[in-house]
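A protein chain is absent from this complex, but the other protein chains hold their places.
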Amino acid sequence: MNGGSGIWLGLLQALFILLVAPLFTGLARILRARMHSRRGPGILQDYRDIWKLMRRQEVVPSEASWVFRVAPYVILGTTLLIAMIVPVLTVRSPLAMVGDLILVVYLFTIVRFVLAAAGLDSGSGFAGVGASREMALGVLVEPVIILVLFIVALLSGSTELGTITAKVVNGDLAYHSPSFWLAALAFAIATFIEMGKLPFDLPEAEQEIQEGPLTEYSGPSLALLKWGLGVKQLVVVALFLAVFFPFGTAVTPAPGPVVLAMVAWLAKVTAIYLIVAVLENSMARFHLYRVPIVTGLVFGLSLLSLVYYALNS
Amino acid sequence: MPASGMIPSMALLLLVTSLLVVEARRLRTAAYMYAIQSLVLASIFLALAIVMDAEPLYIWSLTALLTKVILVPYLLLRTVRFIGEEEIEGTFSTPVSTTIAALLVALSFGVVGVVQEYAILQVKVALAVSIAHFLLGLLAILTQKHALKQILGFCLMENGSHLTLALTAYNAPETVEMGILTDAVFAVVIMTILARRLHKGFGTLNSDRYTLLKG
Partner (left out) sequence: MAALQLLMLSIVLYAVGAVLSLTWSKARPLGSYVAAASTLMAALAGLGAAATVLAGGQAVAGEFPSVVPFARFSVELDALSALVLAVLSLLAAATAIYSLAFDRQFAGAGAGVLGFLNNVFILSLVLVVASANAFYFLVFWEIMTLASFFLVAYRQDREAIHAGILYFAVGHVAAAALIVSFVILFLHAGSFDFAAIRDAQLPPAVRHVVFALTLLGFGVKAGVVPFHFWLPPAYAAAPATMSALMSSKVAVYAFVRVGLDVLRVHDDRWGLFVLALGGLSALLGALYAVNENNLNRLLAYSSTENVGIMLMGIGAGMIGAATGNGVLAGLGILAGVFHLVNHAVFKGLLFLGTGAVTCRLGTASMQAMGGLIKRMPWTAAAFLTGAMAISAIPPLNGFVSEWFVYQSLFAAGASDSPLVKGVAPLAAAILALAGALAAMAFVKAFGITFTGPARGERARQASEVPGAMVAGMVVLAAGCAVLGLGAPAVGPYLARAASTVVEAAPITIRAGLAVVPGAAAGPVISTPLVALLLGVLAALAVLVAVLPGGSRSGRRVDESPWACGYAYSHRMAYTSAAFAQPLRVLFRSPYSFQVAARSLLARLEVLGTGTMRFLQRVEPVWERWLYRPVASGTLWLGRRVQSLQMGNVRVYGLYLIVALIVLLLSAAR
């Protein structure tokens, strides 16, 4: 794909994900409420929340410095950049000339790094707990993500995301390969952990992993952060879909197929949110120190995938 | 998809379920996982029967379904209900034991690579998995402290050897197969009875606490 149209398509993707992110966080809230036999807010509630926060005055603790103030913009900007690189609408990555999947994984590190730094900067003890846990969770999840993506990249011959997506769409890389489905299973669980859902994170609790560093935020900054974390959730799902379930994406970047791809992608994400909601609401919160049991199993799955790759292809 | 293409995937699914059996925290979950695993085993027998055109394997598949998917898990679940859930961690943490498991799998693949008799690649994979599975069961017996988990480890070992047998000696008379199955079932029956007695005597199934047995 040539650079010019790639940039525009990338911007379209970023804008698309930015606009639908509150929709899906709202959907998650509704599903959760329904499973608790509550009515729950309307599906548009998160848009209203963000709009309301945007117009409020901001309160900043006296200890905080510019790191605290800059963090929301960096986090939203970084997640949008990921949204531009991951193939969401077309088979090819819109920004293949900018980076590959290793860059994407390290862009997620920026989000973590900045969120934790901002948490420590606020001076609040709760934010510190959240910052520490955020980084610890990264330590547990990132190696597995890299291992799984590495195996899939080796199977498809390139660490470039568009190449992998194209191979899966073509059927060169398919689920009858044990390496591939084991990797898919492992990555699905890793995605679930990264989404910050219940057994690993309690998104509504102030001292928890994701909300922790947000403790001291208010007004427009809080709105941007909530939005940014919503986008992050969606981008994690998008990465999973791009690598392991890219069916329905447009082969050419023409308007018709792209619109169809949007619809298909929304349907796939809705399905994932439904599954996630069921899983989330059927489990109780894990102790942080229990997470290694799950990541250990994911690691085991990816090791099986690796052994099969190393010895049979 | 032809049945031969399914065999490696199903064999690896067998390994995945055995990881789940070993790492499941609750005993009930572990027993259910074992039932799922036996279901996979029965389907592998079915697929092998089609691929290798071996009629005895159809019967193997059916008997495995009856005994291992239904009877053995039922016995185990009853025992769990009798003694109650007791959470005892294994010797190794999950990442360590999964790493060891993967190493065992790699080892078995290496061993099978030497065996030249099997022309069909998929069958080779299944053979490697069966050996790995046997070793995994053994590992579970050694590293798990809960007596019921050790019984499950025995069942895993048994599943592994069952698969090895199906791959290498499926033409043996049916009596052999019957012998294995009754052996497996009765072993589980006896061991669950022993587990109940132990539970009565010690109030726990943590084998590390059985120090009174020392001579």
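Chains: A and B, in written order; residue numbering restarts at 1 for each.
The working rule: a contact is a pair of C-beta atoms (placed from the backbone, for glycine too) under 8 Å apart; a residue touches a chain by one contact, two chains touch by 3 or more.
What you see is a predicted model; the values in this text were computed from it and never measured.
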item	value
Among the chains presented, those that the missing one touches	A, B
Sole residue of A:Phe126, A:Trp181 or A:Phe200 that reaches the chain not shown, by the stated touch rule	A:Phe126
Touching the absent chain when the full complex is considered, from A:Ala21, A:Val86, A:Ile145 or A:Leu241	A:Ile145
Residue ranges of chain A at the interface with the undisplayed chain	14, 51, 53-68, 72-74, 76-78, 80-81, 84, 95-100, 102-103, 105-107, 109-110, 112-113, 116-117, 119-129, 131-133, 135-136, 138-140, 142-147, 150-151, 153-154, 157-160, 163, 215-216, 219-221, 223-224, 228, 288-289, 292, 306-307, 309-311
Touch residues of chain B, complete complex, unshown partner	106-108, 110-111, 113-114, 131, 135, 138-139, 141-143, 207-208, 210, 213-215
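The rule is simple: only the chains that are shown with their structure count from here on.
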item	value
Geometric centre distance via CA averages, chain B-chain A, whole Å	37
Contacting residues of chain A [partner chain B, same complex]	176-178, 181-182, 185, 292-293, 295-297, 299-301, 303-304, 306-308, 310-312
For the chain B and chain A complex, residues of the former touching the latter	1, 5-6, 8-9, 11-12, 15-16, 19-20, 23, 25, 93-99, 101-102, 105-106, 109-110, 113, 121, 125
